[in-house]
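Note that one protein chain is taken out, while the other chains of the complex remain in position.
Let's turn to subunit A:
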Amino acid sequence: MLENTLILLSANADAGFLAKLNDPDGLNLGSIITTVFFFTVLMLLLKRFAWGPLMGIMDQRAQLIANEIEAAEQSRLDSHKLLEEQRALLKEARENAQSIVDNARKQGETQREELITAARNEVNRMKESATLEIATEKEKAVAAVREEFVSLSILAASKVLGKEISEEDNRALIEETIVKAGESR
């Protein structure tokens, strides 16, 4: 096609002008071959040694950036999820703490009630036993006084009567009197 073009050109244009521009021998096939050869070789060499690796590294970068964006998105989602999780955990922990405190308070109250009841019972029991003891002691004291009184009465009576009476009979007599006197009182 180029030959056609150039022949067309040389037919139409001034031949002397073209001869000056071109090689005097007309179509310079050598230059055409040289140009095509050099350009093709240059392109193949550059593709092998320069453009290929450069395109590779640019693709690699694009890939890397895409990956990074994806990873960032992923980690954003992850952190969001973790945050939600943490929030839920915190809420749960707070509820737990609240319930523990409530339980403790309730337990303390119960315990207090129990202690108070126990103390009250103890006091009552002690009071009762003290009352009982006092009554017993009183009985004892009354019996002792009574005995003493009997003895004194016998002594006094024997002195007054001056008569020897058997102590056994007297005693029975006096005790009877005292019991009567006690009952009448």
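Assume a contact is a pair of C-beta atoms (placed from the backbone, for glycine too) under 8 Å apart; a residue touches a chain by one contact, two chains touch by 3 or more; residues count from 1.
Quick note on the criterion: contacts and distances are computed from a predicted model.
Q: Out of "Carbohydrate ABC transporter permease", "ATP synthase subunit a", "Proline dehydrogenase" or "NADH-quinone oxidoreductase subunit C/D", what name does the UniProt record list for the absent chain?
A: UniProt lists the chain that is not shown as "ATP synthase subunit a".
Q: Which listed residue, A:L64, A:A88 or A:V179, touches the chain dropped from view?
A: Counting the whole complex, the residue in contact with the absent chain is A:L64.
Q: I'm checking contacts with the chain that's been left out. Which of A:T34, A:S79, A:S151 or A:T177 qualifies?
A: A:T34
Q: For subunit A, enumerate the residues touching the unshown chain of the complex.
A: Residues 1-2, 4-6, 8-9, 20-23, 25, 27-36, 38-39, 41-43, 45-47, 49-51, 53-58, 60-61, 64 of subunit A touch the chain that is not shown.
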